[in-house]
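Just dropping this structure here.
Note that one protein chain is taken out, while the other chains of the complex remain in position.
Here the chain labels run A, B and C in written order, and each chain numbers its own residues starting at 1.
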Amino acid sequence: MDFNDTPDEAAFRKEVRAWLDANATRKSDDKQSFRARNDDPELLAKAKAWQARKAEAGYARMTWPKEFGGRGATPILQVIYQQEESNYLVPLGFFDIGLGMCIPTMMAYAAPEHLKRYVKPALHGDEVWCQLFSEPAAGSDVAGIRTKAERAKMPDGGDGWVINGQKVWTSGAHYCDYGIVITRTDPGVPKHQGLTMFFLSMKTPGVEVRPIKQISGGANFNEVFFTDVAIPDSQRLGKVGEGWKVALTTLMNERLAVGLPSGGLDIDELMELARDTDLDDGPAIKNQQVRGKIADWYVQQQGLKLTRYRTLTALSKGQTPGPESSIIKIVAAPKMQDMGAFAMEIMGQGGIMKEQVPHAAGFQAQWIGGAGFRIAGGTDEILRNIVAERVLGLPSDVRVDKDIPFNQMGKK
Amino acid sequence: MDFNDTPDEAAFRKEVRAWLDANATRKSDDKQSFRARNDDPELLAKAKAWQARKAEAGYARMTWPKEFGGRGATPILQVIYQQEESNYLVPLGFFDIGLGMCIPTMMAYAAPEHLKRYVKPALHGDEVWCQLFSEPAAGSDVAGIRTKAERAKMPDGGDGWVINGQKVWTSGAHYCDYGIVITRTDPGVPKHQGLTMFFLSMKTPGVEVRPIKQISGGANFNEVFFTDVAIPDSQRLGKVGEGWKVALTTLMNERLAVGLPSGGLDIDELMELARDTDLDDGPAIKNQQVRGKIADWYVQQQGLKLTRYRTLTALSKGQTPGPESSIIKIVAAPKMQDMGAFAMEIMGQGGIMKEQVPHAAGFQAQWIGGAGFRIAGGTDEILRNIVAERVLGLPSDVRVDKDIPFNQMGKK
Amino acid sequence: MNFDFSDDQKLLKEQIARFLADKCPLKVVRRVLDGNEAFADEVWKGLVDLGVPGIGIPEEYGGLGLSPLELCVAAEEIGRVAAPVPFDTSVVLATEALKLAGSDAQKKKWLPLLAAGKAIGTLATAEGAQTPRPSNVRTLFGGGRLNGRKVPVADGEVATFAVVLAKNSLVLVELAQKGVARKGIETIDPTRKHCELTFTDATAELLGAEGEGWRLLERLYDAAAIYFAFAQVGGAEAAMYMARDYALQRFAFGRAIGSYQAIKHKLADCYVKLELARSNAYYGAMMLTDGGADLPLAAAAARIAATEAYDFASKENIQTHGGIGFTWEADTQFHLRRARVLALSIGGPMAWKDRLVTRLEQKNAA
Partner (left out) sequence: MNFDFSDDQKLLKEQIARFLADKCPLKVVRRVLDGNEAFADEVWKGLVDLGVPGIGIPEEYGGLGLSPLELCVAAEEIGRVAAPVPFDTSVVLATEALKLAGSDAQKKKWLPLLAAGKAIGTLATAEGAQTPRPSNVRTLFGGGRLNGRKVPVADGEVATFAVVLAKNSLVLVELAQKGVARKGIETIDPTRKHCELTFTDATAELLGAEGEGWRLLERLYDAAAIYFAFAQVGGAEAAMYMARDYALQRFAFGRAIGSYQAIKHKLADCYVKLELARSNAYYGAMMLTDGGADLPLAAAAARIAATEAYDFASKENIQTHGGIGFTWEADTQFHLRRARVLALSIGGPMAWKDRLVTRLEQKNAA
């Protein structure tokens, strides 16, 4: 039992490190980051440049087939690349959804000529993709979407569709070039059966993107409005009415992408704060309640990191990982919220002030951001359902809407 | 705002105290108890004697109408009597179910001649009653009972019923004289509709009582088996098929009866233990984790006591109490379990030993008994459902069995 | 047994509730959030017209001379709507500090102004992101002069005076003088403005005897804990019902999310915590009114229970709302922010739990 690479992995890691040394700047310490702000246009340009270089070197999506610019490699090699890359000051994060979810969906359902047209620019960072699934009335229940697509003739006389409706929580829609969008094409059948998937240019007339400001102050997500957006039938992915099957492909890829939340403040900073801050009876670190909390969160932090190592071990052995990684966000999100709140409590009344002590703003951001993290990408409640059903084999919740045509579903 | 009696209440309290002083022995301190063990036959005799004396003095069920031996008094007077009585060394607890649930059900549904026959002996402690509702396959879901009652002719030629089946968790069945029993008389209709209630003598041939030993070692509950138990139709309570309505009367009275768990170890004993016991770094009471837990449980203990005072205030004013008392067991049961476990932890490895330190066995009994208290009389989960539905007005769970004939309900 | 508010007190509560429902809906809180107002002036003026700042001030000093119970019902309603007004600072902390420690001259000068809403007071104890202790308080008072820095101070920018912890004493300092510099700071709750106060040879005077600051502060915090507990109970109840209402109208998988046990039991837990908090707060109010021996213990219990209830309800209100509840447009944020400010402003739960057990030890030893 060890954390070591196999000889092949070690050789690959060495190769990657050499390439990164030659092409990027190593971080001075592991807390340093590129300070990525998704709304910085210069950052996007830098990210595109880095993505291009990476793609040229064949590191961008190593698990993809060679014909699409990959290496047909095992997932563990991709993980090793990412581990190494995380030690360098490079701008990341813009392409994860596109390459992790949208393009794999395209690969499964798009026509060869479309793959020829879209895969390479996406891989090389020339074009960024987003996923247009959630709607105001369809969050946890994605299949409850209402955005309509109706058959129509295109100006050139070809078959096409007109889309009307609204999407929400679309990451990066404001800088994306393309998106995949799930729509309702038949409201007269039960909800999972009337859906159809398309891809489209975000510059198509009638598409309007508005940023959503969050409680945390950030605005990484968007609302996207569709008003008589006309697209040709050739942009359909999968059969008409089989959009749910297509969406499951996309969402399955999302599950594989879930990793550990990285960066951000954690036990080290909490210990530092507790060492440097007095409570009523002396340094906080001497207080057994503080120590108890630190220990609990340390056990969780370590537990998640080590659980990730178990998953990587399976990948390294070419096996399918177990379901253990399904616990990650269930643990990490409340921990983020609670630890932030507790750090604020250690600071006393002054815990409400931004930027007065080294990590004040950081812990406040965890406290408030944790509230969002408990919701985004699957709420606490949905994730527990998933563990109960998929891991423990318990029955699904009673579904009252299963066999009812979508347009017959009354609210009461 | 005060905890004082109204002038009328004060006068009554004085009267009660005088009567109790004349008829019973005052406890030397409030932790003293009669050490009631339900399986001590001598204790039952003493309890019956005390009940008789109480009934003669008109204190046994003051809220009942005068014709049944009550005073037609407001509930607050009954509470005052109980408060005062709790300061005296008297054997209690044998008649609560009979007088609190069974006889009120009889009053609502039994024929006048039956009331004439049964109410007085019950009130005076001559006859003890039990409630035969729960079954192995019907716990939280009482209406799912399977004990069958089928029409039959009695030996005397009169109309009657034959009961077959099994009840479980029947408090005191081993010393009870009578019981009310809910049965299924029509399995061909949805489950709430095919029930019928009866009362019967526990000495009726075919009734067999077996005690249930609990994890805690106690055996206050019983299984009751019915094998061809024949009873006349005159022992039916309510109409055939309307047993659920009758049961609701009984269960509503159960809700009114829920009070604070009294006696048992609590904060005082935990503080005493923490003061007298060393942890690694000195007396447990100096440890901030211990202090934090004590504070949390004190807040809960006080919160429940004071919540009860709010309910009593409403009774004192002749108002209907609010729903606040529904929180009591939700809080008290896990507190019992957790506090017992924590006290054991304070004692270290020695926390597993019975009877080595003053309260060891007591805290262990809380730890293990708490597991049962979280289930008995409504599980944590059922009680939260009740609060959510009855207090907050949230919808009931999806009921898949509502309109299906009982005998058509497949298990899968 | 009369463990409830009187009909008159309930009437006052309703009156204040009606006024606030009308004049202080959450869109007023949002206006303060997004704007530059120190507080919602028209709401404050209305509360002054209703006599709220004078509730606890004796009639001889221009107040209504009512009992703590009346101030408790006011606190609950103000907490319910998360009103952006200097209630906690001026009506609770500054007024109670004066009543507790003020000389007759100080009371005569300030209480009538406070009662009439013509002065706003505040309390300044913290000096940065650390619990103040005798060993770390650097603000000093001597020869009638105050020197030091206090931050964060709620309403410090608009307050007429502040009660300041200077080493081991409380002093009263008028803020409109050249020895006082005020600088607005950013906090997690923009709906209650805070600032940094810097004193440079500022004219000030003792409030209470010299060296009595910590003892006075403890008594002041006990009273404040109870009023704050009512504000927290009001806020927790509002957050709980906001979540409940949303759970009834939001549908997922063909039914209201309020029909799922995950949501039902979460909200039931909100209710349980709320009722524990309410009962403990009532007892605190009763002890405060009677000056009962249990006051310190009751105050600590009220504070702990109410902080827990509001924290939980405000967090789980967002969780119940899902994504929409995390947007700037959602009203859920007001309770989340306010819950945290109230939780920390007179010491967090950890400190109060230690205090509670100390008091329990004292009671048991007595």
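FYI, a residue touches a chain if its C-beta (ideal position, glycine included) is under 8 Å from a C-beta of that chain, and two chains touch if they have at least 3 such contacts.
From a predicted model like this one, the values you see are computed outputs, not experimental measurements.
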**OP:** Using the definition of touch stated at the top, determine which of B:Asp2, B:Asp21, B:Asp228 or B:Glu355 touches the missing chain.
**Re:** B:Glu355
Subject >> Touching residues on subunit A - with respect to the absent chain >> reply: 1-6, 9, 76, 267-268, 271, 285, 288, 291-292, 294-296, 298-300, 302-304, 306-307, 309-310, 312-317, 324, 327, 330-331, 381, 383-385, 387-389, 391-398
**OP:** State which residues belonging to subunit B touch the missing partner chain.
**Re:** 134, 136-137, 139-141, 144, 168-169, 191, 212-217, 277-281, 287, 289-290, 337, 341, 344-345, 347-357, 360, 364, 367-368, 371-372, 374-376, 379-381, 384-385, 397, 399-402, 404, 409, 411
**OP:** Could I get the residues of subunit C that touch the absent chain, sorted low to high?
**Re:** 260-262, 265
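Assume only the chains that are shown with their structure count from here on.
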Original post:
Distance from the CA centroid of subunit B to that of subunit C, rounded to the nearest Å?
Top reply: 42
Original post:
Whole-Å distance, subunit A centre to subunit B centre, using C-alpha means?
Top reply: 52
Subject >> Where subunit C touches two or more other chains at once, by residue number >> reply: 255, 263, 350, 353-354
**OP:** Find every residue in subunit B that makes contact with two or more other chains and list them.
**Re:** 288, 291-292, 398
